[in-house]
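Everything on this sheet refers to the single structure shown next.
The complex appears here without one of its protein chains, the remainder shown in place.
Should a chain be cited, it is by its letter among A and B, assigned in written order, with residues numbered from 1 in that chain.
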Amino acid sequence: MKTGFTKLAILTTLFVSSLVFAGDYPSEPITVIVPSKAGGSTDRTARMLTEIAEKHNKGYEFVIKNIPGSGGQKGFEAINRAKPDGYTIGLVFTPQLVAHIASKRAKYNLDSFRILGNVAQDPAIVVVPKDSKIKNLGDLAKTAKENTLTVAVNGIGSDDFLAAKAFESKAGVTFNLLPTKGSTEQKAGILGGHVDAAFMNLSQMIAQHKAGDAHIIALLAKERSDKLPDMPTSKEQGYEVYMTATRGLVAPAKVDAATLDKLEAMFAKVMADDEFKAKATKGNIQLLPMTGKEYGEYLKGLQADTQAVYDKAPW
Amino acid sequence: MTKKYIDLAVLLFFVVMAVLLYNSTASYTGIAKTTSAYYVKFLAVFIGGLSVIQLAINLFRDKNNYRLHLSQHYPRFLGLLIMLIIFALVFEHLGFFVSAAVFIPVVALILGYKNYLTIIITTVSVLAFVYLIFIKLLSVNLPGFNF
Partner (left out) sequence: MMEYISIVFQPISLFTILLGTVAGVAIGGMPGLTATMAVGLLVPFTYTMDPTMGLMLLGGIYCGAMYGGSIPAILLNTPGTPAAVATAIEGFPMSQKGKAGLALKVSVVASFVGGSFSVLVLLLFAPLLAQQALKFGPAETFLLALMGLAGIISIADENSSLIKALIAGLLGMIIAVVGTDDMSGSLRYTMGYIELIDGIDFMPALIGLFSMIQMLELAGMRKKHEIDMSALHKKQKSEPMPKGITKHIALGSGTGTVIGVLPGEGATIAAFISYNISKRISRTKELFGKGNPEGIAAAESGNNGCVGGSLVPTLTLGIPGNSVAAALMGAFIIHGMIPGPDLFNEYADRTYPFIISLFIANLVFLGVGLTVAPYLAKIALIPPAILVPVVSAFAVLGSYALNNSVFDIYLMIAFAIFGLLLKKLNFSLEALILGLILGPIAEGGFTQGMIIGKGSPWIFFESPIAKIMWVIILLLLIPPLYSYFKHTSLLKTPDAET
């Protein structure tokens, strides 16, 4: 299938990219691969970020390319395969990025990417139906020991699933896990009382919690969130279970380092921009700025944790 | 090949597929063993069973011996099919606009259309329409040459 054309394309690319110097960068629009659907929260993050970046940095122009599907794997691989000329970068999300490595499905690993930094996060939560007797993580563990609790997660290998597995091992319980096709089904399960609890992300349930249609019982983080300051964390409740879905920028590893340094610095500036912060707050996106180095460390740690869960119970 | 035998071959294929599908559920793991596996087994049993019944009906009742024709005019039919496959092959490399600019007139000629002016107008208006809707309105990234 891929014959002469590809070879020709590679040759041309090599020739063209050898002519590009960091000084002229960028001389053409930069493609940002978003490994999810247009209109989703990752997509919205990317569009807000690039909009502000274009506004404040002359010469930068971005094109969003959505490559949805297979839990982001298609998109992650597309970033890895992209021409290393600095004109294709991507917005990746965890834990799917490392989960695909752990389950040995990915054709990439963390070294395939130069990590440019993290942009946003969506911390994991535990949520129960509004009339549930479970009020905190202690209740959840206790009730789970007495009865079989049906707990909804968003698919096997997702952040919810990993969080639920981590809680199971810390609390010494076993849930009747219900894998769903997405947060919509989880919401319907909680609001309709079809399940006993669900592991989800904060942004997905915060409105229902505030409206009293469902109860969030814990934030699975070390620190409280300013979106919901009254909500006790898992740490406060004595369960060391932490999970968050991060969204960060990466580029193919082979790209010229000077070009990427420039790009990383530029995005760091955008992240600190007040207008960007205001837009993110309004768009229900919780920012979590991390430098490339910090985010790289975080991803390595996460990969090790995920690997441990996978090795115990592969999916 | 007559229609009767092709029909039998297709049904036989379904029976084989049903058996393979049923057996494949043995490899399901974890909770899937008592959930998805039941569903898939159910599908396999039904399609297998129905195919066997239909197979029996055909064997005993189908006396038709006419040939099966996928098309009345094979040169045009195959011409379109081959052009389609070529279109798909070059799509990623040449992009939509270049490939369609060749595809539309060539297929029109294969189908025996002679009015060149209409062909050119049609091709240009399709490309313009796609450009407006996809590139300008929806900003979809089409591969290859972009404007």
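The rule we apply is simple: contacts are C-beta pairs under 8 Å (C-beta built on N, C-alpha and C of every residue); 3 or more make two chains touch, one makes a residue touch a chain.
Since we're looking at a predicted model, the values are computed, not measured.
The missing chain, though absent from the display, is touched by one residue of A:Gly59, A:Gly172 or A:Gly192; that residue is A:Gly192.
Within the whole complex, the absent chain has one touching residue among A:Glu77, A:Asp122 or A:Glu168, and that is A:Glu77. In the full complex, chain A touches the hidden chain at residues 37-41, 43-44, 47-48, 64-71, 73-74, 77, 103, 148, 150, 155-157, 176-181, 184-185, 187-189, 191-195, 206-208, 210-211, 213, 282-284, 315.
Seen from chain B, the chain kept out of the figure touches residues 3, 6-7, 10-11, 14, 17, 21, 24, 28-32, 34-36, 38-40, 43-44, 46-47, 50-51, 53-54, 57-58, 60-62, 68-74, 76-77, 79-81, 83-85, 87-88, 91-92, 96, 100, 103-108, 111-113, 118-119, 122, 126, 130, 133-134, 137-142.
As a convention for this text, only the chains that are shown with their structure count from here on.
Residues 1, 5-6, 9, 31, 63, 65, 177, 313, 315 of chain A are the ones that touch chain B when the two sit in their complex.
Listed in rising order, the residues of chain B touching chain A in the complex are 30-31, 89-90, 93, 141.
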